[in-house]
Structure formats: C-alpha cells, structure tokens
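Heads up, one of the protein chains got dropped from this complex, but the rest are sitting where they should.
A, B and C are the chain letters, set down in written order, and residue numbers restart from 1 in every chain.
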Amino acid sequence: MAILVGKDTRLIVQGITGREGGFHTEQMIEYGTTVVGGVTPGKGGEWSHGVPVFDTVKEAVNATDANTSIIYVPARFAADAIMEAADSGIKLVICITEGIPVLDMVRVQSFLVHKKVRLIGPNCPGLTTPGEAKVGIMPGHIHKQGNVGLVSRSGTLTYEVVQALTDKDIGQSTAVGIGGDPIIGSTFIDILRLFESDPLTDQVVLIGEIGGTDEQKAARFIAEKMTKPVTAFIAGRTAPPGKRMGHAGAIIQGGEGTAAEKIKALEAVGVKVGQQPEEVADIVAGLI
Amino acid sequence: MAILVGKDTRLIVQGITGREGGFHTEQMIEYGTTVVGGVTPGKGGEWSHGVPVFDTVKEAVNATDANTSIIYVPARFAADAIMEAADSGIKLVICITEGIPVLDMVRVQSFLVHKKVRLIGPNCPGLTTPGEAKVGIMPGHIHKQGNVGLVSRSGTLTYEVVQALTDKDIGQSTAVGIGGDPIIGSTFIDILRLFESDPLTDQVVLIGEIGGTDEQKAARFIAEKMTKPVTAFIAGRTAPPGKRMGHAGAIIQGGEGTAAEKIKALEAVGVKVGQQPEEVADIVAGLI
Amino acid sequence: MKLHEYQSKRIFAEHGIPIPKGEVATSSDEAREIARKLGGPVVIKSQVLVGGRGKAGGVKVAKNVDEAEELADQILGMDIKGLTVDKVLIDEAADIREEIYLGVVIDRALQKPVVIASAEGGVEIEEVAKTNPEAIKRLPIDLPVGLMDYHARNLAYDLGLRRVFVNQFIRIVKGLYQSFIDTDASLAEINPLVIIEGEKLLAVDGKIVLDDSALYRHPELVELRDIQEETSSEREARLAGLSYVKLDGEIGCMVNGAGLAMATMDIVKYYGGAPANFLDIGGGAKSDKVAAALRIILSDSKVKGILFNIFGGITRCDEVARGILEALNAVPTDVPMVARLVGTNEEEGRQILAQANFPSASSLGEAAQKAVNLAKGA
Partner (left out) sequence: MKLHEYQSKRIFAEHGIPIPKGEVATSSDEAREIARKLGGPVVIKSQVLVGGRGKAGGVKVAKNVDEAEELADQILGMDIKGLTVDKVLIDEAADIREEIYLGVVIDRALQKPVVIASAEGGVEIEEVAKTNPEAIKRLPIDLPVGLMDYHARNLAYDLGLRRVFVNQFIRIVKGLYQSFIDTDASLAEINPLVIIEGEKLLAVDGKIVLDDSALYRHPELVELRDIQEETSSEREARLAGLSYVKLDGEIGCMVNGAGLAMATMDIVKYYGGAPANFLDIGGGAKSDKVAAALRIILSDSKVKGILFNIFGGITRCDEVARGILEALNAVPTDVPMVARLVGTNEEEGRQILAQANFPSASSLGEAAQKAVNLAKGA
C-alpha cells in the first residue's frame, strides 16, 4: 500500500444496488479490491455482487469491520451518506457523486472538521494503488505499479496522464482524483503531504485546472515542505473567464484562477509543467 | 485571587448603559473590581461610570486588554452577546441575564465547545472573591475573605449561606453562582475541580436545588476526585413534581431531580447536608 | 406554556406528520355535526391541560353520530383535576395495531435536544423508563448540524421497526424535530404514534410544551394560550411577573429568589408547618409587585399565616416593607404575618415595619418558627 488504499482496505459501497454502484463494485472486485459489503437503505439482508447489503453504515461496519467507504448515491442523498459514513467509524470516505449542492458540501465540511475522517471528493474518480486496490471508477487496466504518485482535480484527464506514464513504462504508487468541485474533502496539499512521507513514492505528478487557488497553495507547500520532485499539468490555458468549464470548480472568476497564474506559481518553485500528457511523462522519465 | 476572578480581573460590562448594568457597574467598582470598559452598540465613544464605552467587544478588548466580561443585556440579545465576547478574546464570560430561550443556550454551548472560553451562567448572580473582586450582583458587604469555596445554582439563597458563614466568622475564598437555568456554561463539577486545585480553598460548600442531575454528578465527582471536604444544602425538599419553581431549571420531571435523591447521593459519598443555612455554617465550622 | 392536543397536532400536521381527521367542538350539537362529516366511529377527547384524561373518563369512542353527541354532552363541562372541560376534539377513530412513543426534549446533561423513542407507546415514557428502560432509544441531536435522514433511519432500525415503516418514520421524526425547533418547544411528543391498517403510521395524540422564555419570538403561539386553563391566581401572578405555585399548606410565603423561596418552604416544613405556596417576587421588586403578591397569597383561604423572607441584594428592604403596608391597606386581613428583611436597606425596612407594629424576625429560622406558631394560634 502506497497511500490511503491498498491491501488493508476493507471497502463498503454506499449505493451498491444502484446502476453506477453495482457496475463499479464489480469492476473493483475484479481488480482485486477487498469489498466487504454494501449499504442501501431498505435492502439490508440482500446480497449484491457476492457481498452482504446493509440498511445502515453502522450495521455494515459492525458486521464487516470496514474501514473505507465509497459513495455512489444520487446527489441529493450524498451529504447524508458522507456524514453517515463519518459517524459510523469509517476512516476514509470517497465520494464519486457529481452535482452535490455547494451548501451541502459546506455543511459536510464543517461537520467533518472535528472528526478523524478523510474525505476524497466529491465529483472525483476515486483512487487506485496499482496492483493492490482500485477504489473508484478509474479504468484499472491503464495503471502499472511503480513509484510515481498522482494527484488530480480531473477524471479522464488523469487517465490520459496515467496512460502516458504507463506507455513509457513508468509505474504509479497511488493515483488520487481529488475532484472537480469548488468544495472538496482533500486538497492537493493534503495528498502531497501523504506522498511526501510515503516511502513507496519517489516523485509526484500534479494535474490541476483553472479555478480557485489550490494549485498556487500547492506550489507554496511544494517550496516549503516537499523534497520529492513534482511535475505538473494544468488544463484550461485556453479557457475564457466567467464561464464554467464543466466542473463546478473550473471557472475563472474576478480574474482569479487562470491557468497562466497557476503555471507561473508552480514554475516559480521549480515544478516543471508539461504542455501535453506525453510531455508530462517525458519530464517524469527524466527525458526533459 | 482564589478562583476565576480577583486582582488580575480586567472586566468589561456588556450592557453598561442599561439600568441593571449601570447600577451594578457602580457597585462592582465600589467593591474594588477593576472595571476597564463597557460595551453598548451605538454608544461607543461615550463614558459611563468613569470608563469608556465601546460599540463592540472587539474594540473594547483591543483598547482595554480586558480578560473578563459580564453581561447584563436583555434576554433576546444575550446569546449574541455571549458569542461576541467568546469571539473577541475574552476568556471568562459571566452572564447575569435571566430568561434566555433554551435553544439559544443550546446554540451558545455548541458554539463554545471548541473555544477556550469559560462561561458562568446565565441567570446567575455572578461570583465574588472577597477583598479582591466582585463580578456580578451579589451584595458585597456579606462576604468575608477566607478559605471556604462556595458554588451555588441559586442567587439570594447563596447570599443567605454566605451571610451565615460570615456571621460565624468563616471567610470565603470565592463564591460562585452557576445559575438556575437548565443549560448553563459551568456546572458544579467544573467549579469543584477549580476549588480542588486552588491552594486558597480548604473546603467547599455546594448549594443545589431540585431539577436535573447535576448534584448527583457532583457527588460522583466528589467521591472520585475531591480531597477537600464538601458540605451541601439542597433547596426544594417540599417542592411538588411537575411544577417549575421559579428557576427554569428547578423542576422535578419524570420523577427525576428530587431533593431527596440529591441529598441521598451526596450523603452516600460522605457529604454532610445541612437543613438550614445556619446548619451549613455549623457543619463548616466543625460544630456538627 | 402548554398547548392543547388539538393545537399540538395541527402544528405537527403543518410539519408533514399524518394526524387523524378531526375538529374541535364546544357543544354537543357541533360534536354531532363533526361526527357526521367524518362518518364512521369517532373519538371524543376532552381538551384540558392535564394528564390522565383517559382515566378520568375524558376520552370516549363513539360508534355513531348519536353516540358522539351523547358522549360529547357528557364530557363537556366535566371536571378533570380541577379543570372544566369546555372543548372536545372529535377525531376519526383509528384502527390501532401497534403503539410507538416518540418525543423530543432538551437533554440537560448533553445540553442538546434528544429524540426519544420507544416501541412501547401509549403509556407515559417515565413509566417505560422504570419498567423497561432497554425499550427506550435516545438520539441526541447536534443543533447546528440538525437531524439528518441517517439519524432517523438508525433510530428506526434500533427501534426494530419493520422496513415498510422506515421511510414514513424518518419523515415523522424530522417533522417532530422541526416542530420542536420551530416553536422553541421544551417538549414535543407524539404518544402514541400508531400503526394502522394499510401499513401506515398516524400520530393520534400529541403534546407540545413551549419554552416560556422564547414566547416573544412566537406571537402566533402566544395567541393559543387558553386562559380558561389558568386559575385566577396563576393569571394574576403571570401578569404581575411573579413566579407562583400553589401548594396545599397553611403558611403563605413571599420570598425574593427561587432558591431561597424553596429553602424557605423547606424550613417552614422543618418547623412543623406546611407551605401554602412557592412565591418568588424576583429581583428588585417594587411595592406594587409586593402588593400583588400579597393579594395572591391572601386569595388562598387555607392560608393561616404569612412569612416574608427577603434577602436584599438588588431588592431594597424598605421598598418591600412599604409594599407590605400598602398591600395591607388595600387588602385588609387578620391573617397573622411575620417579616424577616435583611440586606440592602434592612434598617430602613425594619423601622418602617416596627412603626406599623408589624412582627419581624432577624433570622430565617426564627421567622419560620414564628409564622408556624402564629398560624397555629390563629
């Protein structure tokens, strides 16, 4: 296990009997992830994909000793699901759900602030420690075990970069999608800190995009705390201000959050920024 | 200084320009308390009882280095006043105000839980460290400096007991009224803990009444943690169930909170319980 | 302030809780008309603010319109624990399968609201607490977070509710909690919440007690106050801002401060008397308040002696002394009295009473003994 998920992960799936939840449970099990149960209120006692289904997370944790939960429930139930997981002894919650109202996430974050729980997401692809566990929706076959940590605000763009690395025979320790929403449970800095102290990670790739100032903060953190090399890719150089580019978090507002200022901040602290996924892989490989 | 207030107290009065606030500011200054300022929104820049008035607690703290605040504002503004004090660097807040809605106090307590502030009250007479500082509405002349700590849910009943002690030439370290509401900032246990570790307090008098189970909890605390002798008085032996006896907190509900069970719990852990204030003084004096 | 069952249930209904169809009648004619509109059997329920209405015969089932009229006639005007029934609620009778208790109160120790539920509904929760404490489930709510669906769902499963009821139960728990919050209640209770035909939950009886300190925020609830449910003494005390509770003894007590007032009652008892009341005139009372308090005490014909116990802090003893004399002018009486005034302006107070030959005492013990003796002599 590099960071967050691995062989020790005992996963429950909130929303296991839904279309999305069911499909990805199957994919995760196939990848080798230890899925120990699922939760769907009203369906406790049934079985789904070979694991027991419970009505509440509390029951699921009591029965299965789960330590991690992944959430696929519809947006209007997601805040409740995250808080339920956090209240039931789960230590790591990954929320895949897209479209959660911002104020719901404000509420969730203020609820989590005094709890010992890490939230990844929402609106994220989850995370994969190649060869050990895939918790989320990343396609499993693109990964290769190795020593490069990945952290990204994006979904398919992450796959693109992972693929580019794997194509050049560069393996990954853990790939983490932190999500594209304005309010997320774990930021770049949270994940960079974990990679910095992870013995199985030798260098890190950071995939950012327009909107907010998390990449700039990450740059400060890299300058102050990181000894491992970081390579970056920032999407949205051509994005116009004032328009939301798909992700709720990807919007240049009040002149803040442009790709140019993020790239500048990262380069200023010695981070090399690739212009294409392939270029990122070349930098990581030491070719550039 | 015995506990909480004394020579180091730098007091501001929230509601200093009100009738109550003004009267008691005068009394407190006369007693020798260091009152450094007052707060009444809209009256900043004026002077009252020889001290400057500010519009906000923040300004008052910045200008006067106050560490303690006493609140005399009307009930509907009291929750706001307590939270403002807690948010402005005040470490000890005493709220005299009576009739604060219970849900307001629930909100206040949940706000204070992660702050380093002690609240005394509401609906309390405040506290007095004889010879040093009187912060509240207790009549100053009844006190005498000494080594008996007092903690009470009541107002005038506290004065009665203090008077009885003083009449027998028994001085007090600090007398603390914790208030008669169902939800209060500091409980018997909080104050007993302070007396237990206060070198100037040799024994403690606890004045309880019907309602709730704080006296029973205090009894457990006394058994487990107190080395100093405790004498008690419990008001309401003749109170009928289901009727609120003045204080919002003084009500026997669901068979819980009777004087008899409180006296039983206290006596069970070796606390002597007086039947009259004079008897309490006799016990403290070692006559009984 | 307590709300009537029908008032409480209307508030619940506004918060999405299913209640039986029903209306309030003040005459048997009206009751008949309501029963006719509802059709089928109905329950006639006296609306008085005391417990034990059922045992007192204040709740009856009527099979038809004639019976409804007859039973309403019986119940209206009935005396239940000293209160006259002047309103009945006519509710559609429910076919009750199971009864659940559901309530929200403030937990003093946790300092937050707590939802209490028990599968043993229909009896008082205090009774269940004694006989089967395991059956009571408690769900503390963090006020800033609020009640989330999963809280209520966990409660439903803890309670052993069958799955078909879980989603209804969640809505009802949330509605009850919201009723509690929205009205600034100190108690909001459905007892029983019943399971009826068709696998449905229904709140057949309900109760809300409001936090008096928060009434200023709810003028619409203040209007629900039923002044016919107060005795005239209680009413006068409320209007004068006095804290008054009538008791059964013969020694009237007037004290400043709630704790001291209770202690005074206890000491009266200690010296062989029985307190006629709890009465706290509060801090800083002026003479008019003292006069009102004296009138209230004297209106109780059982009172054989009166004890004034004033520890002046904010309250000034001379003010109290003048108040006593003024009140005695207005309400002459031969009930013997004794006053014990200490604290702020105690000398002036004593002099005023001494000039009027009013008996006084210096300690509380002495005063109580004197009052008890005077009452025995009276």
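FYI, contacts are C-beta pairs under 8 Å (C-beta built on N, C-alpha and C of every residue); 3 or more make two chains touch, one makes a residue touch a chain.
Everything numeric here is computed off the predicted structure, so don't read it as measured data.
Student: Looking at the whole complex, which visible chains does the left-out chain touch?
Tutor: Result for the missing chain's touching partners among shown chains: A, B, C.
Student: Considering the complete complex, identify which of B:26, B:55 or B:202 is in touch with the unshown chain.
Tutor: Final answer for the missing-chain contact: B:55.
Student: With the full complex in mind, choose from B:80, B:167, B:196 or B:256 the residue touching the hidden chain.
Tutor: Only one of B:80, B:167, B:196 or B:256 touches the chain omitted from view, namely B:80.
Student: Taking the entire complex into account, which one of A:9, A:68, A:158 or A:174 touches the absent chain?
Tutor: Touches the omitted chain: A:158.
Student: Just the residue numbers, please: which parts of chain A touch the chain that's not shown?
Tutor: 23, 75-76, 99-107, 109-111, 125, 137-139, 142, 152-160, 163, 180, 182-183, 207, 209-210, 212-214, 217, 233, 235-240, 243-250, 254-255, 259, 275-278
Student: Mind pulling the chain C residues that touch the left-out chain?
Tutor: Contact residues on chain C toward the absent chain are 144-145.
Student: Can you list where chain B touches the absent chain?
Tutor: Missing-chain contacts on chain B: residues 41-42, 44, 55-59, 77, 80-81, 83-84, 87, 107, 111.
Simple rule for what comes next: only the chains that are shown with their structure count from here on.
Student: Which chains are joined by the largest number of contacting C-beta pairs?
Tutor: B-C
Student: Taking each chain's centre as the mean of its CA atoms, how far is chain A from chain C in angstrom?
Tutor: So the centre of chain A lies 55 Å away from the centre of chain C.
Student: Using mean CA coordinates as chain centres, what's the gap between chain B and chain C in Å?
Tutor: 28
Student: Going by the touch rule set out above, which residues of chain B reach two or more other chains?
Tutor: Correct list: empty.
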